[in-house]
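Complex shown without one protein chain; remaining protein chains in place.
Each chain gets a letter, A, B and C, in the order it is written, and its residues are counted from 1.
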Amino acid sequence: MVKASIVGATGYVGAELVRLLSQHPQVELVYLSSQSYEGKDIAALYPSLLGTVRKELVALDAEKFAAESDVVFTSLPHGASGEVIPKLYEAGTRVIDMSGDFRYDDVKTYEAWYGVTHARPDLLDVSVYGLPELHREEIRAARLVGNPGCYTTCSILAAAPLLRDGLASRENVIIDAKSGVTGAGAKPSANSHFCEVDESLKAYNVARHRHTSEIEQELTKAAGGEVLVSFTPHLVPIKRGIFATVYLNLAPGVGAEQVRASFEAAYAGEPFVTLMPEGQLPEVKHVTGSNRCAIGFVVDERLHRVVVCAVLDNLLKGAAGQAVQNMNLLFGLPETMGLPTAALCP
Amino acid sequence: MVKASIVGATGYVGAELVRLLSQHPQVELVYLSSQSYEGKDIAALYPSLLGTVRKELVALDAEKFAAESDVVFTSLPHGASGEVIPKLYEAGTRVIDMSGDFRYDDVKTYEAWYGVTHARPDLLDVSVYGLPELHREEIRAARLVGNPGCYTTCSILAAAPLLRDGLASRENVIIDAKSGVTGAGAKPSANSHFCEVDESLKAYNVARHRHTSEIEQELTKAAGGEVLVSFTPHLVPIKRGIFATVYLNLAPGVGAEQVRASFEAAYAGEPFVTLMPEGQLPEVKHVTGSNRCAIGFVVDERLHRVVVCAVLDNLLKGAAGQAVQNMNLLFGLPETMGLPTAALCP
Amino acid sequence: MVKASIVGATGYVGAELVRLLSQHPQVELVYLSSQSYEGKDIAALYPSLLGTVRKELVALDAEKFAAESDVVFTSLPHGASGEVIPKLYEAGTRVIDMSGDFRYDDVKTYEAWYGVTHARPDLLDVSVYGLPELHREEIRAARLVGNPGCYTTCSILAAAPLLRDGLASRENVIIDAKSGVTGAGAKPSANSHFCEVDESLKAYNVARHRHTSEIEQELTKAAGGEVLVSFTPHLVPIKRGIFATVYLNLAPGVGAEQVRASFEAAYAGEPFVTLMPEGQLPEVKHVTGSNRCAIGFVVDERLHRVVVCAVLDNLLKGAAGQAVQNMNLLFGLPETMGLPTAALCP
Partner (left out) sequence: MVKASIVGATGYVGAELVRLLSQHPQVELVYLSSQSYEGKDIAALYPSLLGTVRKELVALDAEKFAAESDVVFTSLPHGASGEVIPKLYEAGTRVIDMSGDFRYDDVKTYEAWYGVTHARPDLLDVSVYGLPELHREEIRAARLVGNPGCYTTCSILAAAPLLRDGLASRENVIIDAKSGVTGAGAKPSANSHFCEVDESLKAYNVARHRHTSEIEQELTKAAGGEVLVSFTPHLVPIKRGIFATVYLNLAPGVGAEQVRASFEAAYAGEPFVTLMPEGQLPEVKHVTGSNRCAIGFVVDERLHRVVVCAVLDNLLKGAAGQAVQNMNLLFGLPETMGLPTAALCP
């Protein structure tokens, strides 16, 4: 049994981790920490867990957590993990971090996009970007995983194969992304007020969303040459789900067949990436509640461009589910253990 | 032209008043006050008003507002109106108050249900309950109007005729009400967080919602004998709308015909109450964006009980629209002036 | 391994059965039938199942299904099961039927409320009402299960204990119920059109919904005397979920303590019924995606009445989940096997 603790268990990602880990056949939950709700039971905050798990929320104690846990999931705001994670890591436990702090190869990129100084850039050398479909072997060997963001997982999985295989131009890459409101977190704000979100749509952080840099890092590596992307996030009135529409100009001579072959080669055998059958495009409902990313595409022959659509559940494949997938890899468990592939639909 | 000011113009009811009054052919907006947004333009906060009205929000100055306005709408939390309203009233302007403070005949009822001491119980003698369908003549003569709540307007209009006409028992009156989220106001909270409300339903303040006392006051007057009601409010994932399902045991011998006749007599000629045609029940979408309350019913012969369904838009007939209707009465304007009867549907 | 087939696999209940059974550790899916989609794969219709199950839909062949299956789930419109189910049953397989056809003790009740003649009233003698919390032992011994409806499961679980224990009056029982749209089925109609449902609420089939008779049958048995109920279904803009608000007049001298004790006694040890902690009421989101029914209550001392609120996911505890629970009982498997207790929340 893997002994697992969660730092920051009461946000939406934290609670999803509790839900998944409490039902994982090879995991024992050790500590759940919360700053605001210490002493309360997690099931009192999330009655959705009544009948499944009861566990008191405790104050964070990095030494104790590290000593008694094989792995600690940290679900804290970026920067906040500066102090906690090094302590956990240096005490010898494995750490899977949900924030942006350990997702970067180059500290300068992080600092430029986050506007803060990284507390421990040295740890970027040992941390691994936790996207199994691109970095599986590195993850298996890692002790510190930077778990990718929701927008980025969806965007990278949609675009990487075609760029890697040279089927698409590195110029004019446009990613128009739409997100459900859970992505904004559990803290009430005008941005998540029902009456401000419902029956509306908006774009936000246009041309400056931090996930842009993460996408560019991974696509640049995949393409073997600099890829810069226009990334536009939108908020839509759904709870869970990311929908990324990716526009890529095709390389000369490339058609639908090569595009399909590229995706098939990239994701054959991947348990959590589904290439949609020909003629079908993915919809958010195809993945809600599952750990899958579903991908489809249309080649526009008239404009020699491909439009790739990809969807995932931002709390699962875009956060907690992917973290559990990474944990499975870290401990040599079957990669799919404890992770749903079927979506709750309708 | 009626010179109108609004105290508390940036909440949902306040903003709806701005929208209605800025398009009212006989109204000139004088002052809009806001504690939090002084100096900003109302259209910067509500870009829905861009192209319609631009007006700077100012600090509240009761003397100035009263001196320069024919009517002041106060949209403040209950109790908060204790000081402001007496000042406005005593300075001679007319006041239409959105809070519960001036809706009661008996200060003891107010104090019991609100758990506070009323600052100026003497003003209850001059204030009028602003439900035109029941108190039209008193309103015309009033200078201080307690504008009814959304749940109450809907519940009272649904139940009063049958009780007044002796067609229904005063015992076992059950009102099961459902409200949209705008009823909870513009302030972000866990209760109005999109992800907490969407795809869910809940009951709240069961057996202790303050509107119960308002409903009981008016139904008791209508029935000519004490009416106590089980009132259960529910929150549903819509923005606007109240749906009240009222269960009344019929008096011996009463059938569908008398019930229909009672409603027809009560609301013949009422511009803002629609009795649904036979066989049709009202739905929230029939009134969204309009100032109408729509009412339908089913007589259950098997159980000798009537189920009355009533709907209204809580920001219009349940708040700002009704306030404008009251203003029209106060100033001898056509009662429907500036008020929509058609709903925005779909 | 239990060999299971589904007749009518492409409706919402059928597809939910496929999802649950395909992941059940002790079930092998044998046949999935569909009239409209014969020859297609279930995952082509429900891409939510891609990566989980692929199975061709076939035409119904009762003999073959019966011969090769230990249990057949029938998800057909009421009446339609008249011919199929007798064949399946008489061929010796076990049958769990989703329709109303085999839920009644007295054929007259069925015929009065459904307005049709029952094809095989004799089978009502051997069929069992599949609500495990009330009829567990009968179910274990049954070969034909009438799986209860969604409204009824929720209403009965909310009201039965207090009536059985004599804590509530059998008079004036009011059940005000709210349902998500999946309850109306997968077939497109004006009633399920997004623009007709979204941002609206309506009541329907008031005083004549068929589930009334099922609720009355079970509550009458529980109470040991006739219980007639006003049952009012409402449609709300959510996909999954039933919320029942039940009004019961308390017997003389009964207070909150006895009410709590009654519920605790009734549901102690029940894996799929949760009594909410004191001071908390259930919300639909507490059960979405789980097989649980959650119950809470408020005693209104002023009116000597109790308001019981109960929620469940209509496709799980209100249909497919309960059917799997029944199957587990039929085959001596652990009752919770393959059934989620945690809700997907948010």
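We take it that contacts are C-beta pairs under 8 Å (C-beta built on N, C-alpha and C of every residue); 3 or more make two chains touch, one makes a residue touch a chain.
If you're wondering where the values come from, they're calculated on a predicted model, not measured in any experiment.
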Contact with the hidden chain (one of B:L49, B:V72 or B:L123): B:L49
Touching residue (missing chain; options A:V2, A:A184, A:C293 or A:V311): A:V311
Where the unshown chain meets chain B, residue by residue: 12, 15, 19, 22-23, 44, 46-53, 182, 186, 198-199, 239-240, 271-272, 274, 276-277, 280, 282-283, 285-290, 292, 294, 315, 341-346
Residues from chain A at the interface with the omitted partner, ascending: 172, 174, 176, 178, 180, 195-196, 198-204, 206-207, 228, 230, 232, 234, 236-241, 243, 245, 247, 249, 281-285, 288, 298-300, 302-303, 305, 307, 309, 311, 346
Contact footprint on chain C, counting only the chain that is left out: 12, 181-182, 186, 188-190, 192-195, 197-199, 237-239
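Note that only the chains that are shown with their structure count from here on.
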Same vs different contact residues, chain A with chain C, by half of numbers used: same
Remotest chain, chain B as reference, centres from CA atoms: A
Identity of the most central chain, Cα criterion: C
Intercentroid distance (Cα basis), chain C paired with chain B, Å: 39
Distance between chain centroids, defined by C-alpha means - chain A, chain B (Å): 46
Gap in Å, rounded to a whole number, between the CA centres of chain C and chain A: 36
Residues within chain A bordering two or more other chains: 12, 182, 186, 198-199, 239
